[in-house]
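Accompanying notes for the structure given below.
Shown here: the complex without one of its protein chains, the others still in place.
Chain nomenclature is as follows: A and B, assigned in order of appearance, with residue numbering initiated at 1 for each chain independently.
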Amino acid sequence: MNVRLVLAVLLWLPVQAMAQGFAGLGTDAGSFAIPDPATVLEFPADHGAHPDYRIEWWYLTANMTGPDGTAYGLQWTLFRSALAPTDGQGWNTPQLWMGHAAITTPDAHFVTERLARGGIGQAGVTAAPFAAWIDDWAMQGDDVDHLRLSASGPDFAYDAVLTAAGPLVLHGQGGYSVKSAAGQASHYYSQPSFRLSGTLTLPQGAVAVTGSAWLDHEWSSQPLGADQTGWDWFSLSFDSGDKLMGFVLRGASDYTSATWIGADGWTEALPDKAFTATPLAEHKVAGRSVPVEWRVQLPLKGVDVTVAALNADAWMATSVPYWEGPVTVSGSHAGRGYLEMTGYDD
Amino acid sequence: MTGTVLSALLGHWRRNPLQVFTLLAGLALGTALWSGVQAINAEARASYDAAAATLVEGSHGQITARDGGDMAQETYVALRRGGWLVSPVVEGRLGQVRIVGIEPLTAPRGIGPVALGDDAGLDAFLAGEGQIFARADTLAKLAATGAQLVEAPDVAPATAIMDIGLAQRLLGRAGRIDRLIVLPGQPVTRRALAVLAPGLAEAARQDGGDVARLTDSFHLNLTAFGLLSFVVGLFIVHGAIGLAFEQRRPMVRTLRALGVPLGRLIGLMALELAGLGLVAGLAGVALGYVVAAALLPDVAATLRGLYGADVSGQLTLRPAWWLSGLAIAMGGTAVASAGALWSLARMPLLASAQPRAWAMAKGGARLAVLSAGLLALAGGLVLWGQGLLAGFAMLAALLVGGALALPPVLALALRLAEGRSRGVLAQWFWADTRQQLPGLSLSLMALLLAMTANVGVSTMVSSFRLTFTGFLDQRLASELYVSAKDVAQAGRIVSVAAVRVDAILPIQSVEAQVGGQKVEIYGARDHATYRDNWQLLRSAPDVWNRLARGEGVLINEQLYRRGGFDLGAQVAVTAGLGLPVLGVYGDYGNPLGQVIVNDAVFAKAFPAAVALRFGMRVDPSQVKALRGALRDRAGVAESAMVDQAAIKAMSLSVFERTFTVTTALNVLTLAVAGFAMLMSLLTLATMRLPQLAPVWALGLTRRKLALLDLVRAVVLAALTGALALPLGLALAWALLGVVNVEAFGWRLPMYLFPLDYLRLGALALLAATLAALWPAWRLSRMPPVQLLGVFRNER
Partner (left out) sequence: MLLRLRDVTKTYPGAETAVLRQVSLDLDAGEMLALTGESGSGKSTLLHLMGGLDTADGGSVAVAGTDLTPLGDGGRAALRRGTVGVIFQQFNLIPSLTVAANIAFQARLSGRHDPDRGRMLAERLGLDGHLDKYPEQLSGGQQQRVAIARTLAAAPRLVLADEPTGNLDEDTADRVFALMCELVAETGAGLVLVTHSQRLAARMGRRLHLRAGRLTDGPPA
């Protein structure tokens, strides 16, 4: 899920650009830890924060159904961005936190954002017992398999219980996920198999929902390639029990990557160009034209599906705006999932 | 033709440089005082706006500690984690600079330095030694901290903005927060403030900053001064223009006889005046800038001392300001010359071209009627007028009516004196004085207005000072004020102080709604302190005893006037507790309504409220020892104790500054008026030769004539002063009792200052004497041949 990495880098890129210009910070920029293939992830410790890496996030998306069969989506994200590879108590801590939360219904999209400084208790992540929080938003539990999730905004809130129905998935080589030919990489694992039940609070009232959720945790220090303008990222859960994560990095030449997670729990990382995505229909949202219907193919696994947005207006009007929302899958495989699209700025 | 005619018109000024100087100087001085005052006001307002913009004062809701103290940083985190979108602010002073620490990630957009509007500046602001944003002059006042200094003209004056972490470190207040800004768009699942942090109270967003409202009164004074100065200047200009036109009547006739069309002539004269107005306006604006720059530091110090409002001591040249200065100079010229141009346009071509006794010669009776009408209008407005506009209309009617009354009143006085005088010289003196009245009346009116303004504004400022210091005496009756950090320390303070002081007066308050208004309710312990010091504006019999028995409440004047709570009216202290109003007290400068109840009533009505502030009544000589004991035994920080003497000394020094400003403006307006008089006398000097020459020929020496002229100026000034006193007092009364009430909701009591008026009168006489000195000296030295010239036929 390196697209999340790119998003986070983009969000904080201006900060980094400035940092090199000011006393003391130029050296810090080079002193962050670099992902190492020799690293063996250890749990529960690695569920927590890695302040010596520049960026990190805990990213949860869920597809849900209400009592009347209505489909819903939700997003809960906590980003960490470090100005320097140190941690500590008080305002001097160079760790900054950002949260995004959203609910998508077939005809509405609610989104809100939070920012916080580290070191004073307003936001943070601890490994055991697991807790990730910013302000009154939290994702926490005795361990990562059993979580309570909550967030709220001026016009919505949600509160849900997550229970893992399968093992963690380590992407790439034991969680060392290579991102490009240039060798950029991240540490990256997922829990793609949460069962979810909870309550969405919407302007028209509370809705009880059930469904499935997908959690990513990823950390790195490396920025995006200079020619890359954005990406289209898919996380799809098929009715067969198989799951597919795939993305296209749009640039001078497109770079694609995917992970196939079999219903049997067996995981396979797929190389560049194995996965393709082709826009079928565009939609005008927030002044931009965004492709909200795609043809997604993974011939190696016999996948040739149409991916369509549940709500084409799922625009994230946050500090750095992007599109993120639930999708339905039809074609060779049926199912649900999430789509994220960035870089459609004009 | 235009050039030819202009050469003739302008030639007049070239031949009469004194006249053009009078015109330019009068207009320039009037404009200078007006625009100087405007510049000061504009600078102050801009400072308030900058403060409101950078500190979000008033534009957002605020959360502060109920006890008026600060709060722990953990409280902020607890509120955030409880769903409150709030942003912390820590404030304090470092020397002369107000330090404001903000948290840029949670602060509302648009707050703080502009550079933080985008993420680019965030890193530098937060990381390393941090950054300090302030105006250049403010940065210069800060000691080196290691932080990067960033010049930011948009930041409020004398204020430095920085990250909250840096601010806490510089102020030595790690982990403390003074207030929380409440952001819009709070989440739906927010928990109640009372549950999360019972010691905090939320104040709603306000329309218009407190500071601006508090200081409005002060600015009104300045504006009144500026306006009056400008009117004085207008009188001078009107006189100078009137004189110039009268003198040029023959020329106008000749020009028309030679074939210059009337319309062209009027147009060119208007153009000529516009040019003069422009020149005078430019000079006036430049002079006004100097005046403002000289006075601004004192004004800034006054505002900070009185209201805690930071105003830049440095003047910025704002286009709107100097353009309006020019406009008012041009407008003033137009007003002053409209009459002259009009009469010129209606002058028949073949009318007698002899210069008339210039200006104001037109019927004293008509003037008297007009004046009486205006004064009656002023009286009517006092009785039946409503609103601020009526207040200002009343001021205008009063002043113009009073000024117009001067010539008829003076003529009457002189006629009376003439009738009573015996000697032939005395009779001639009075008659001659009366004959000069038309020529001098404009400058005497200017003097009258200047003295009126001085009496009025001095009375207002002095009354304000007396009221305010008296009010401080009421409010600061206790010798020492102590704030506790928390309930535990409050207990220690009470136990330490109990054996050392005459009385401990807890100060406790809550915010509430009374009659739909936000008010503060205070609980007061019955003590002689209140009975001895508090002066009530209105009170029921036996007010203090009844208050002590919990039978009623005291309210401040604001609540009395705005809420219409008269004596005996029921005030709902809480939903179940209504008490009658027993008295009304003055509460100057406070925008909020206030209610005082007995502390037993307070404790019953608001059981949750805890007193964290105390007034200590103690022998003044024991204050120092008490401070030491509280510091050592109750752990009270020095900054949490304020002694009365220090506050009073500070407020007195503030008023010293106010007086510096007022005195400077007094002297300036009197100087302007004296100048007007000098110019009138110089003009009259040549016109009067035909009257003086026969007296001289009959045997009076030039020296004697000059002396009489001097005496005449003093007599006229004294008579004018005698009229200025009642008019000035009326002005003061109108400002204090009408305009102030309409504008701010409280009436300032008026006090009289006879010694000040005497000094002012002496100053006015001095100005008149100085003005008359030069013409008199010239007369005493006038060559006899010039006097003889009067008798030659050819003149």
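Everything that follows uses one rule, which is that contacts are C-beta pairs under 8 Å (C-beta built on N, C-alpha and C of every residue); 3 or more make two chains touch, one makes a residue touch a chain.
This one's a predicted model, so the numbers in the text were calculated from it and none came from an experiment.
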- Task: Kindly name the visible chains that come into contact with the excluded chain.
- Result: B
- Residue among B:G95, B:P153, B:P261 or B:G373 that touches the chain left out of view: B:P261
- Note on the structure: Among listed residues B:P198, B:P250, B:G373 or B:G491, the absent chain is touched only by B:P250
- Looking at B:T4, B:Q96, B:T663 or B:Q786, which residue reaches the missing chain? B:T4
- Positions on subunit B contacted by the hidden chain, ascending: 1, 4-5, 7-15, 250-251, 253-263, 349-350, 353, 794
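Convention: only the chains that are shown with their structure count from here on.
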- Query: For subunit A, which residues are in contact with subunit B within the complex?
  - Reply: 12, 14-19, 22-25, 83-84, 90-92, 94, 96, 112, 115-117, 120-122, 133, 135-136, 150, 152-157, 201, 319
- Query: Where on subunit B is subunit A touching in the complex?
  - Reply: 73-74, 76-77, 80-83, 85, 103, 105-106, 118-124, 126-128, 148, 163-166, 168, 174, 185-190
